[in-house]
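Let me begin by presenting the structure, written as structure tokens, before commenting on it.
Heads up, one of the protein chains got dropped from this complex, but the rest are sitting where they should.
On to chain A.
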Amino acid sequence: MPVDTKRVRGPEESQSPVLFLPPSTQSPAGRSGQGARGNADIRPVFTRCGLVSQAKGSSYLEAGNTKIICSVYGPREIERKDETDMKSGRLVCDFRLAPFSCRKRGAWIQGSEERDLSLALLESMQPGVCLHRYPRSQIEVNVMVLENDGSILAHAVTCASMALADAGIEMYDLVLGCSLRQDGDACLVDPDVLEEKGSWQSGYEENQGRVTLALLPNLGQVSGLQADGEMREDALPAAVRTCIDGCHKMYPVVQQAILRAVKKKAPPPEK
């Protein structure tokens, strides 16, 4: 197994102190208790384009404590020419969680969770990009999660589409992401990490699930959908609709950030 020998590794067998906390401190405080936002509200989002100068396009997104950085390289010549269809370009997505991003330290090498997220990101982004305009070339999208406070896949999708737009890659539409946590009858949009886990550990209750959706807002098409947990029959369509609404709430913020980046790159002529 490839191990980074230059790093001090922890003891072979250790357990996180988090496990020994009483369960009451781990459960979500409840949104209404904080009075900050309702169940259908998304967290305030801050986002900017163009912070990595070497990349063709880049973006940074912050939603609550979730912080994601994304950079786009390319289009460049394809590396492996054998297997691919030459008529259209190839999109390559790399999703990484920084080792310090979660409560528990992660490994530097890409784990199976990250590979799964990379694939989900790729499948969500692909329908939005005009890949037929880039024959024989590949476009690389690198997403790094700096801090994980829930809904990382959804925000990574939004962040990646902003970076692609910033790089001037031709797209059919922006891709926006939104996720949701179904907890019994309550439906929490844009959950943070505690809400995401929720009572999952003692999760024997009915109708528990997580949904992440990616939307092309102008075309009204869903480019990515992932749901897990165990949800009642009627809960899923309702959750999909709520997620679509959540995506539309993000749209003005993203638009503004892209507009700002364009104005900075090509300032309007002064009269």
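We adopt the following convention: a contact is a pair of C-beta atoms (placed from the backbone, for glycine too) under 8 Å apart; a residue touches a chain by one contact, two chains touch by 3 or more; residues count from 1.
Basically, contacts and distances are computed from a predicted model.
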Which of "Nagb/rpia/CoA transferase-like protein", "Prenyltransferase alpha-alpha toroid domain-containing protein", "E2 ubiquitin-conjugating enzyme" or "Exosome component 7" matches, in UniProt, the chain that is not displayed: "Exosome component 7"
Listed residues A:R37, A:R136 or A:R232, member touching the removed chain: A:R232
Residue touching the undisplayed chain, where the options are A:R76, A:R115 or A:R133: A:R115
Chain A, residues in touch with the chain not shown (by the definition above): 15-16, 19, 112-113, 115-116, 119, 123, 126-128, 201, 203-204, 206, 209, 211, 216, 219-233, 236-237, 240-241, 244
